[in-house]
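All protein chains but one are shown at their positions in the complex.
Let's look at subunit A:
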Amino acid sequence: MATNVAFGLLRMAVLIAAVGQGPIAGYDIAATTTYVWLGQGLMAVVVLWGDQRLADRVRSGDVVVDLYRPWHLQFALFAEDVGRAGYAVLVRLAPPVAFGALFFPFRWPSIGTAPVFAVSVALALTVSFGMRFLLNATTFWLLDNRGVQALYTAFTWLFCGLAVPLAFFPGWALPIVWSTPFAAMLQAPIDIFLERGSPWPFLAGQAFWAVAVLAAGHLALNRAVRKVVVQGG
């Protein structure tokens, strides 16, 4: 929590130094502070930096037990992740947003936007889960996926809209940054919360990526099962 707030304050200072000279791409001071604190909260809900649990189980060979169980491994892990995220909404999203709303100019959306925002967060979580599952699944082939993992984290930070709103990117780069799954994981729900235009294009993009990464994960798992090597068996 302390880290989260400190980083929020540092990021906010840099961005305010920029938008304080005049709004950028529709982001004024209130929109920028809202963006920062919402981002600080959402990053823990959707888990932007990847997780290692499945990868560790693949490395140790424990994954064989998971594969023997009468469940679909991908959906079982997804169910677990949804539960985790629900808890994170209470303890990781609400506090920084409350902090931002109390101490800084904050832009609340209209009541009607709230359910759309909730759907968008759920889709963001689905995309993020799908990406993390794929990352973990690479362990079946690489055995050590820390390199892929580290590269993923570096790109997430830049392209999900955590460091700077994607709208700040120069015009030629906008179609590129908006066509990655990263944008669906953080910037899309934030832009819906800030009511930056119609929510439907954001939701459509998120839904596309949610389906695409889940399907890719399903395929990867099917192929991986035939590849699995029990380490140290």
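The criterion applied here is as follows: a contact is a pair of C-beta atoms (placed from the backbone, for glycine too) under 8 Å apart; a residue touches a chain by one contact, two chains touch by 3 or more; residues count from 1.
What we mean here is this: contacts and distances are computed from a predicted model.
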item	value
Chain left out of the displayed complex - its UniProt protein name, from "ABC transporter substrate-binding protein", "ABC-2 type transport system permease protein", "nitrate reductase (cytochrome)" or "ATP synthase subunit a"	"ABC-2 type transport system permease protein"
Touching the absent chain when the full complex is considered, from A:R11, A:R92 or A:R132	A:R11
Missing-partner contacts on subunit A, residue numbers	1-3, 6-7, 9-11, 13-15, 17-18, 21, 24-25, 142-148, 150-151, 153-155, 157-158, 163-164, 168-170
